[in-house]
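After this line comes subunit A, so read on.
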Amino acid sequence: MDFIVKYLWLIPVLPLAGAGLSALLKPGQRRLAAALAIGPLGLSLLLSCAALAATLHHGAETGLARSTQDFEWFAFGQSTVRLGWVLDPLTAIMLLVVTFIGLLIFIYSTAYMAEDEHFGRFFCFLGFFAAAMLGIVISNSLLLLFVCWELVGLASYLLIGFWFQKPSAAAAAKKAFITTRIGDVGFLLGMLWLYAHSGTLLFYDGGHGILEQSTVTHLAALTTIGGMALSSAISILLFCGAIGKSGQLPLHVWLPDAMEGPTPVSALIHAATMVAAGVFLVARVFPLMSAGPHPGALEVVTWVGALTAVFAACIAVAQDDIKRILAYSTVSQLGYMMMGLGTGGVAVGMFHLTTHAFFKALLFLGAGSVIHGCGGEQDIRKMGGLRKLMPLTFACYAVGTMALCGIPLVFSGFWSKDAILHSARHWTVSQIPFYLGVAGAFLTAFYMTRQICYVFYGKSATHAHESPPAMTLPLAILAVCAIMVGFLGTPIWPWFDSYLSGEPISFHAGRLLEDGQLPVMLLSTAVVFAGAGLSAWVYGKSARTSRATDPLEVLQPSLFAWLRGKFFIDELYDATIVRLNAAFAGLARWLDATIWTGAVNLVARLTRAISLLDRKVDEAVINQGFDGGCEGLRVSGQWTAQGQNGQIQRYLRAIAVGFCGLLLLLIWGCR
Partner candidate 1 sequence: MSPPLFAFLVFSACLFSVGFAGAILRRNAILVLVGLELMLNAANVNFIAFWRYGPHPQALTGVMFALFSIAIAAAEAAVGLALVIAIYRHRKSIQTEQFDSLKG
Partner candidate 2 sequence: MAYTADQLFVILQHRLVAMAPAGARPLVAMLLIIAALMALFGTCFALTTILERKILGRMQNRYGPNRVGPCGLLQPMADGLKMLIKEDLVPFSADKVLHFLAPLALTVPIWLSFAVLPFGRNMNAIDLDAGILFFFAIGSASELAVFMAGWSSQNKYSLLGAMRAIAQMISYEVPLVLATVPVLMLAGSLSLTDIVQAQAGYAGGWLPRWNVLTPWGLAGFGLFLIAATAESNRSPFDLPEGESELIAGFLTEYSGFKYALFFLGEYLGLFAVTGLAVTLFLGGWQAPFKFLEWVPSWMWFAAKFGSLIFLFIWVRATLPRLRLDQLLNFAWKFLVPLALINLLVAALWHFSGVWQFTGALELRWLMGAVILAPSYVLLGRALVTRPEPPRHYSYAL
């Protein structure tokens, strides 16, 4: 444990070094660039496995395994800023998820990007992204986490705008960057506020860290505006950052646009890892969030998550772009995770994060395979019948879909979603999130089935082909994982829960029947089958016949327009915030051009008048005196300069005479 903690920093530094090296490569060295991304991440994966093994081993001995390693970054005045990294179950599980999925996506990218001109740059950015993400995961300091957080933002910007020649890609990159910055302002404010009260930003520091008992109780005891506990206020500000990064309402607008990036990027960043960073942040600062008798922050998290889950699922129903549907689905699932965190705690949210990472990466990579096979086509209405042309992709995609919908007992999504719904059912504050969650589950099944119908059934419209093994192999691996991971957190054998909390684990089949588990499960199963069945009934026919108009559009044109237009949130922002901003900018320009310029000109005129006066005085009085002085100096200088005639031997003589004088003075003068 100590050993692996000592070298934990290697996990992010290895991909970073690989990225740095590959930045120096010539454009032609494609194999080397890929190797420099994949190799270090493979090593990081091995180290992550070792870290997980260490926590398991250590956890078996002493309960919760957590050890940290800190160092001093810099000191100003009396106080020092310390950074560090932490290894605990949360870190270990997240490390494994990020490195494993990242590695598969890297391998997938070698095939997907094989034709791209800037292959090396892509892998350089991917490695950089992986490094920053792993930095977030291991950091033991909110400051270090924030730094990596911003680096992740940068990497995301670079990767979304990878095809920056496309104006839409450049705009999407900018949008993603600026939108997440809005959330980060809240994050930064919360961090500063926290530092002002606690004096440290380390999470765990032998009892002094911000997540440890003494600080948390101290913060929870203080109150601030509106009688809210200080810990809750700070947590809500930190949660703003998570809203931005995880695409929660109302800052979700960037995430669907981010699909302009290459599909592996969408899979890696906008499905599996980066957007999960917000969830991870909430999980990390959970002790702070849940402090006090009335954790207001958790209520905010729950409501935001529940609303986002349903809201995004609604939009996904009416979209046509295969990646956009998945993007809204991601937003929706992230809402589920937030809800799980708010109602059920770290384990519930993190479990859904883990399962979601696998099956959403699978879906995105599957979508990428479809797009690759169809020659860059993304509109699902123009696809069809791919089931026969791309059988392997279809099988994997189907597994991913079933996992996302939560088909019972076998697929991982069922178990993690069930855990969230179960905890929402038992939430004491309100039952509405539970019902919203059930509605979201229905919608999820509905739109995913719709997608399957459009893409894989019906008559084939394109000449698609199966993708190369480097793409299908990661798909297969992820498909297996998407099934298997769910068994880590069943109510019968809640390994995931006990691992994160450090409690002993037990196998207990009867737990399935206790505590209202069974009704919730049955309800969610019924809802899922209802949604899938309805969708299959509606679209199964139309997929075969007309594709131009959606059946829903025929039924409910105005509702469908709202959904197709994503509730016009972007337009709302354009009309309000962006226009307000432009108005303020115009005002500022006017102020600058008239008032400030006038003032500056006035000052300039005044200065010129004064300097004219000064010049007169200068010429008449000072120059005369100065010239006289200079003349005197010049004459005396000329006279002295005759001694310095450049002849070294003359100087030597002078030195000798002086030396003799000093010697005589020393001998006889100082008696």
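By our rule, contacts are C-beta pairs under 8 Å (C-beta built on N, C-alpha and C of every residue); 3 or more make two chains touch, one makes a residue touch a chain; residues count from 1.
Behind the choice of candidates: all candidates are chains of the complex that A comes from, given by their letters.
This is a predicted model, so every value here is computed, not measured.
Peer 1: Which candidate touches subunit A in this complex: 1 or 2?
Peer 2: Among 1 or 2, contact with subunit A goes to 1.
Peer 1: Using the touch rule from the top, collect the residues of subunit A that touch candidate 1 in their complex.
Peer 2: Interface residues on the subunit A side: 637, 640-649, 652-653, 656.
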